[in-house]
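Left out: one protein chain. Kept in place: all the others.
Now for chain A:
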Amino acid sequence: MMVIECIVNDKKYVLEVDPQERLLDVLRNHLGLLGTKEGCGEGECGACTVILDGKTVNSCLVLAGQAHNSVITTIEGVGNRQSPHPVQKAFVEVGAVQCGFCTPGMVLSAKNLLDKNPHPSDEEIGVALSGNLCRCTGYDKILRAVKLAAEEGK
């Protein structure tokens, strides 16, 4: 076992973890943050996307130790029912959610894009979401929702 320290959604944690555990396991099993989903478990689908030190990563490919001393944002830290993030609001407004499994990852990739680049082009939105697969929507409404969130932020 090993001890890691990290800040998750603005809260500091000191955790005893197995070095084999992935960040995904730490978030879901130790912290009970079930918004981060495990889809493929091999870095293809992006359902487990979180923001680690300002960058999106697949938490299924990050070991707990690699997250030591880092700052992490999961979907639970982005917004909630009472005060949703502009990206979440836009997803609801446009109807960009169907089964919802990919949505947390999509929202985090979109949020991270808009944090760095508040007025992205269509192509930049496409690239930013290219690591997140959706098997329901056909992507069109998701891309429109991100565009709407960017426009509302202007």
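In this section, contacts are C-beta pairs under 8 Å (C-beta built on N, C-alpha and C of every residue); 3 or more make two chains touch, one makes a residue touch a chain; residues count from 1.
Keep in mind that, in the parts below, contacts and distances are computed from a predicted model.
Missing chain, UniProt name from the options "Nicotinate dehydrogenase FAD-subunit", "ABC transporter permease", "Peptidase M75 superfamily protein" or "Asp23/Gls24 family envelope stress response protein": "Nicotinate dehydrogenase FAD-subunit". Between the chain not shown and the residues A:N80, A:N117 or A:S130, the one that touches is A:S130. When the full complex is taken into account, the listed residue touching the unshown chain is A:T49, out of A:T36, A:T49 or A:T74.
For the chain left out of this panel, the touching residue among A:T73, A:Q88 or A:S109 is A:S109. Chain A meets the missing chain through residues 2, 19-20, 22, 41-44, 46, 49, 55-58, 60-63, 65-66, 68, 109, 127-128, 130-133.
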